[in-house]
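The complex appears here minus one protein chain, its other protein chains still in place.
Let's look at chain A:
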Amino acid sequence: MSQAMSQAAKPKHALSGEEIIRCTGVNKWYGEFHVLKNINLSVQKGERIVVCGPSGSGKSTMIRCLNRLEEHQKGTIVIDGIELTNNLKNIELVRREVGMVFQHFNLFPHLTVLENCTLAPIWVRKMPKAEAEERAMSYLKRVRIAEQAKKYPGQLSGGQQQRVAIARSLCMSPKVMLFDEPTSALDPEMVKEVLDVMIGLAEDGMTMLCVTHEMGFAKSVADRVIFMDRGEIVEQDTPDAFFSNPKSDRTRLFLSQILNH
């Protein structure tokens, strides 16, 4: 359905049509609380998706299920042909290919910026140190923070830390990038520098799923906006259709709350 839809509503760039994420009937409970209700989602290579919704709607939980930071209890999640089960080997394989950027950056405070970026390539991808450092520097340049490579995360501003976190994920050459409210913990003047990096990534064709409240970002780069409420996907559409012509009442209510303040 999503495929048909995104093609019908003129995608901003040509999609390969190759599926990289498929969630089928995914359900999750925290104890008795039903957080995710029958999530069906298919993402193509190169697709940029923004997930929005009120707090507690399960949007973070959903993308955290995609690299098994959260465990789903029912349904199947297949990432790049690998199904996420209890199989640790598969989980580690998926996590190599799926980069994640957190709301609170979660940089490693005891390592320098450069070491933060080279750690996983060296230990997980078994890359030689020199090569890992060279790659790390090129990604740090790309997020425009190469001159801070020898500093520790604690010496950087929030926006700088988040850009390092993005570079750290990119160093693993992920096929998909997940963003969990990447600008929510930032001071307002730093939001733009992070969004600019994300826009750059989107333009380079990275497959991205972003949980964010930045509707400007959604309008300008997303191929598809997914609206979640109370654990379910209520509506998904191209940004044009989503913002100008929302179909469900819940979406209309949400949009009126975030757009008219």
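Everything that follows uses one rule, which is that a residue touches a chain if its C-beta (ideal position, glycine included) is under 8 Å from a C-beta of that chain, and two chains touch if they have at least 3 such contacts; residues count from 1.
The rule is simple: contacts and distances are computed from a predicted model.
Asks: Would you mind picking the UniProt name of the chain not drawn here, from "Aspartyl/glutamyl-tRNA(Asn/Gln) amidotransferase subunit C", "Sarcosine oxidase, gamma subunit family", "ABC transporter permease subunit" or "Acyl carrier protein"?
Replies: "ABC transporter permease subunit"
Asks: For the chain not shown, which residue from A:L119, A:A146, A:I199 or A:A241 touches it across the whole complex?
Replies: A:L119
Asks: Please identify, in ascending order, the residues of chain A that touch the omitted chain?
Replies: Touch with the absent chain occurs at residues 67, 69, 92-93, 95-96, 98-100, 102, 104, 106-110, 119-120, 123-124, 151-152, 154-155, 168-169, 172.
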